[in-house]
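Quick one: this structure, given as structure tokens, is what I'll be asking you about.
Every protein chain except one is present and positioned as in the full complex.
In order of appearance the chains are A and B, and numbering begins at 1 in each one.
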Amino acid sequence: MTRQMTSDKILTSEMIAEIKSYFPRYPTRQAVTLPALHIVNERLRHVPLQAVVEIAELLELAPAEVQDTLTFYGFFKQDKPHGQTRAWVCRSISCALLGGEEVLEHLCERAGVKPGETTSDGKLTLEFGECLGACEFAPCMLADKTLHKCLTKEKADEFLQSVK
Amino acid sequence: MPTVIVDQQEIEISDDERLNGIQVADRAGIDIPRYCWHPGLSVVASCRMCLVESGRRDPETGKVSMIPKLVPACQTPATDGTVFVTNSEKVQAARAMVEEDLLIRHPIDCPICDKAGECSLQDYHFEHGQTERRADLKPFTSRRRPLGDTVTLFVDRCVMCSRCVRFCREVSGTSELMVTDRGAHEEINIFPGYPLANKMSGNVVDLCPVGALGDMDFLYEQRVWFMKSHDNVCTGCSTGCSIKVEENQDQVYRLKPRENSHVNKWWMCDEGRYGWKYVHDKRRVTEPCRREGNGYVNVEWSELPSMLDSELRKAGHLAAVLSPHLTVEEAYMLAKYIRDIDPTALLALGYVPVEGEDETIGDGFAIRAEKCPNRRGVEAIVARMGDGLVTWHEFLKRVGSEKVDAVWLTAGYKTDWNDEQVAETISSIGTTIVQDTFPSPVWDHATYQLPGASFAEREGSYVNHDDRLQSFKWAIRPPAGVKIEGQLYWQLLRMPGLFNARKVLDEISRGIGFFEAAAQLVPAIGVNLKVNQLAK
Partner (left out) sequence: MSNFEPVLLANIDKPDSHTLRGYEANGGYAGLKKVVSQMKPTDVTELVKTSGLRGRGGAGFPTGLKWTFLPKDHPGPIYFCLNADESEPGTFNNRILMEEDPHQVLEGLIESCFATDATTAYFYIRYEYPLAFERCQSAIDECYQAGYLGKNILGSDFSLDVYMHRGAAAYICGEETGLIESLEGKRAWPRIKPPFPAIEGAFRKPTVVNNIETAACVKHIIDRGVEWFQSIGVPKDPDNPRDAGSYGPKLYCLSGHVEKPGCYEAPLGLTVNQLIEDYGGGIRGGRKAKAAIPGGISMGLLRDDEFDCPLDFNGPGKHECLGLGTAAVIVLDETASIVDYLHNCCRFFAHESCGQCTPCREGTSWALKMLDRIKAGRGRLIDLDLLLEIGDSIGIMPGTTICGLADGAAWPIKNAIRKFRNEFEDYIKQTNPNGHMETRPVPAMELVQIV
């Protein structure tokens, strides 16, 4: 018993091809769920509900099963794309001991957003992250693929400038 | 025989049984509290309410060694020498913690929650919970979220036992329900646009141990402590699910499935579950009448037996149409009565409603196309007490060619079962006694209009598609003094006292080989009639 969300498909043929290229790696289609979510998320910067329906169809699952997995992680935004840059500021103990929470507060204040939110120009999403595994460089921040080490308020300001 | 020790009671189980701690404790008369475990679903051991102490008793020395940590009884197999302790201080403390944990964020909705009175959270709190609330009071929210046409969700009451999600994935195979988010933010939800809409959706409400899932049909209708529960059998189709009819003061409020591993396991379909409204439909006929001229006059129930008896004895060639909604006992009594008067009487099986195809859902639950509970049983009566099986269609044909002077037509269908053309054929018979629940063309032309019983008012037995006979007693009294078929036939046969279905079944099982297995008292799960037939 299925109903289309909209009639416009979201998954491009390129995305579908890439998702399908993962099928031979696993004995079940369901195991391709996380890879498929990442494939869509990396291109669209979010995984809208319609995409979930299409992924479910490809993987021969019910949409609820894919959505269940998706929401568990708290990682995939769904209603709109995250910023062009998504920056995770670590709030775990090693970074907190060296001022990480203050840096996050400072960044949020300067950028005018709360953790999890995107700036109005769509350029930056600030998030708090749990231990990023770079404690020797505390306090640190992972902005897309770049690890920002030993953050200070000054370095944070520099970073904000760079994403404008 | 393997022996399991539960709170120092020795419980013997058989070699081929695979039981867990909860099941074996049940045999010892001990109820281990649990939320997430259910015999029909996979074991997840996530609620942690069934934690017990477990160990082994050395077969040689008899020495008991206990595992130092608690284990969930639901995931601990009961084997020879397994020891369970369900009432130690350690166990009690753990249960109290789990119960306290579940109540921290649970909105205290009891006064407005349907589940009150049959709620595990309530019951276990009183039996196993802490004596005082220690958690900070928080603003309580009690949100409601529709899941589909049949079930609604009170989101914040959920204790995350995941039974409903597992049901949709494992039993109905439809996977509409999901858990969203993580940790203390988890909620049950459906995917937008994909509501909970499988044919067994109502079962999730049975499964929910608290008032999170609500049955739209039953919501706010009745408090459970006012209702009485009666074992019965669903008449929706020939699967014949074992059910309970729950009523208060002769008003049915809901049907629930009864466990029967041979028929329906723990489930019933929505069609059967919600298909009882016709019992209280205002259009039901309640006044016995006799045709006079162009109209009808009321007849007293007390006058009817002698009136009908003399009418039938005058008539000549008789016929009886036995509906597949009659119980075995009713069919037998009417057949016997009619054949006593006229040994050549034409006995026929009534109209058998068939809709669509037999359907198997998910992991094997069957909804059958034959939408009546007792064709097998009535057919057996007709075939053995009449001159072979005559179907409804054959009967209609024979009415034209054979001269029938009077016919007793039984019905009791949920839906329309005849039309003007059928009514015309029947009307060619001089005297028609129609016993039914709703008006119809045939009813409107009858000589005698006898209101009949609905399934909830009957007493007796049905035989399902698999030749399983199940017996039940009446759940509610019929409306407005209607005399149910069983009682009327009992009187016509001049049996002493009140109608007693078991006595009739005794007679049937002695006289008709097909029913031999029903000679002993029929257990709640019914009896397989085939057991004896293989020998014949």
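The criterion applied here is as follows: contacts are C-beta pairs under 8 Å (C-beta built on N, C-alpha and C of every residue); 3 or more make two chains touch, one makes a residue touch a chain.
Keep in mind the model is a prediction, meaning the values are calculated, not measured.
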Identified contact with the non-displayed chain, of B:143, B:473 or B:530: B:143
Option touching the unshown chain, where B:3, B:46 or B:87 are the choices: B:46
Where the unshown chain meets chain A, residue by residue: 25-28, 30-35, 37-38, 59, 65, 68-69, 72-76, 88, 91-94, 96-98, 129-138, 142, 144-145, 147
Interface with the undisplayed chain - residues on chain B: 43-49, 51, 67, 69-72, 75, 93-94, 97-98, 101-102, 104-105, 107, 112, 133-144, 159-160, 162, 179, 181-186
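Quick note on the criterion: only the chains that are shown with their structure count from here on.
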Mean-CA-position distance for chain B and chain A (Å): 50
Chain A-touching residues of chain B, taken from the complex the two chains share: 169, 174-182, 189-194, 197-198
Interfacial residue positions of chain A with respect to chain B in the complex: 1-3, 5, 49, 52-53, 61-65, 67-68, 71-74
